[in-house]
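Let me give you the structure first, and then I'll get to my questions.
One chain of protein is taken out of this complex; the other chains stay put.
What follows is chain A.
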Amino acid sequence: MRRIISVLLENEPGALSRVVGLFSQRNYNIETLTVAPTEDETLSRLTVTTTGSDRVIEQITKQLNKLIEVVKLVDLTEGAHIERELMLVKLKATGSQRAEIKRTVDIFRGQIVDVTSSVYTVQLAGDSEKLDGFIQAIGTSGVLEVVRSGVSGIARGEKVLSL
């Protein structure tokens, strides 16, 4: 099952490599990984999406917790949560395609953030399925380049992951 694990990590050199190393060392999957400092500059927040059986997921959270630089973590998929990923896509946009792409972008509530005579650059945020859906709707033949940020997530309601 797919899981989203959010980690508060000491913002120190080498801390990220420990997390990444742990996944490869113990044969766990990483599907996406995002990391950036938080409002508290001594902490980074890292989000990793992974898949595995319940036993594997339990081991992943336990092994992550064992890393000295991991301060706290939560498996967001255990409760209601919001998941977002940002995607930038360059699309071939000429002639009648331009209006069609614009309509599709509007339906997906994206924005065209850069334009040339033959290319649209589209920005889209949402959960991973929505981004996949957009690519499907556009058709891969018109896609010139895709960059996705990987998943970030946060729990719904009053639950917070902080010190």
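The rule we apply is simple: a residue touches a chain if its C-beta (ideal position, glycine included) is under 8 Å from a C-beta of that chain, and two chains touch if they have at least 3 such contacts; residues count from 1.
In this section, contacts and distances are computed from a predicted model.
Entry comment: the absent subunit's protein name, as recorded by UniProt, is "Acetolactate synthase", drawn from "Circularly permuted type 2 ATP-grasp protein", "Acetolactate synthase", "Carbohydrate ABC transporter permease" or "Penicillin-binding protein 2".
Contacts to the hidden chain, counted on chain A, fall at residues 10, 13-14, 17-18, 21, 25, 55, 58-59, 62-63, 65-66, 68-72, 163.
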